[in-house]
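All protein chains of the complex are present and in place, except for one that has been dropped.
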Amino acid sequence: MAPETGEMRKRTFVVTRFDPDKDQVPKTQTYEVACRPDWKVLDALNHIKDEIDPTLSHRWSCRMAVCGSCGMNVNGEPKLTCKTQLADYGEVVEVEPLANFPIVRDLVIEMDGFMEKFKSVKPWVIVAKEKAAEEGPNRQSPEELSAFKQFSMCINCMLCYAACPVVAKEPHFLGPAAIALGHRYNMDSRDEGAAERNEVFRGEGTVFHCSYANECTEVCPKNVDPAAAINQAKLNAVVDWAASFVVKRNG
Amino acid sequence: MKTLLLRLEPVIWLLFGAGILLGTLLLPGYLLAVTLGAPLGLLPDGAMSYERAYTLASHPIGRVLLLALIALPLWKGAHHVRALLADWLGHGPDPVIGSLLYAIAAAGSLAGIYAVLTL
Partner (left out) sequence: MARASHPQAMTPHRPGSTRTAPPQVPDTFWSQPRMRTYLLFDATGIPYLVLGLIVLRVAVALGRGPEAWQELMRDFSNPLYLVFHAIALISVIFVGVRFFRLFPKAQPARLGPIKPPPRPVIHAGLYAAWIAVTLALLVVLGGLWP
């Protein structure tokens, strides 16, 4: 969508504030900002911090939608604020910390819960025996790559967790990004760890609690389509579960 | 109970998946003919008379389809009602409510098997 050209426009930002040393619960603070027509939400937040209120805390880094740092809820929808044009919004813009995460301060959320789920799916290539260097690199055809490439595009921005109705109600659920990444490795032809990951997928964080709301895919800024990954993972997990009765497993 | 349910989730999901896929394929034809067409008098005479209905249902294929029309909607329904209550009641997919709903689906399916075998 082409950014608007033209005049500066005054907008009202209603921003969540929370200082654990001072506040019992989060509250909101309102800022009037004269916005340039081509600004994103992040530009307005940085302007607020630089010129109006230096106590505002928010995460951001690359400002070009590849690092995944700046995820927040803007007018109720999970967005990357560096990618969200103010031209698409009216006079009042509500900025809240990413939904479904504990709030550390202002717009900064606690990420460790995500990192725990992330690590639990063992997001690395697992092989029984490492190839010797002399044997050369692993070979993978374009067709083999296409089985998982889309799911490797995740930037861990966690917008999908902010959108998922199951994450909102079930604390143990692994969540979209973690499952999509585990599935990415299960579908990687170099990997031999599918059985281990499918155990995790059938464990307490069970993929089967996904109810296919598809919200994760709707909000994903990188077209990863985590809903596709999760539901493919369900079928794989069932087949793996059935196979585990027939085929003896090592360890 | 939570661990038992976790262990059974793959099977339940398969039954639910069959329920939604096959059940959804079969239901419109059944609903239009038997539950709407027949009572509203839109079918030819004798289409849903007892004799004809019994002949169709007691055929081996008929028994299988009748069982499918009982069991598949039950598993789809149980799974989705559990998800709905999870969203509305507040604590995620509840193992007690889930077990109750799946028990209803299982009981209905078993009753269906009995009814279809003893036609």
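The letters A and B name the chains in turn, as written, and every chain counts its residues from 1.
Just so it is clear, a residue touches a chain if its C-beta (ideal position, glycine included) is under 8 Å from a C-beta of that chain, and two chains touch if they have at least 3 such contacts.
In this text, all values refer to a predicted model and were calculated from it rather than measured experimentally.
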Which residue of A:Val25, A:Met64 or A:Ala128 touches the chain not shown here:
A:Val25
Chain B residues that touch the omitted chain in the full complex
19-21, 23-40, 43-48, 50, 52-54, 56-58, 66-67, 69-74, 76-84, 87, 90-92, 101, 104-105, 108, 111-112, 115-116, 118-119
Missing-partner contacts on chain A, residue numbers
14, 16, 18, 20, 23, 25-26, 28, 73, 76-77, 94, 96-97, 99-105, 110, 112-116, 146-148, 161, 165, 167-171, 175, 187, 211-215, 218, 225, 227-228, 231-232, 234-236, 239
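The rule is short, and it goes like this: only the chains that are shown with their structure count from here on.
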Per the centroid of Cα atoms for each chain, what is the distance between chain A and chain B, given in Å?
37
Residue positions on chain B within touch of chain A in the complex are 6-7, 9-10, 12-14, 80, 83, 86-87, 90-93
Mind listing the chain A positions that touch chain B in their complex?
165-166, 169-173, 202-204, 206, 208-209, 211, 234, 237-238, 241-242
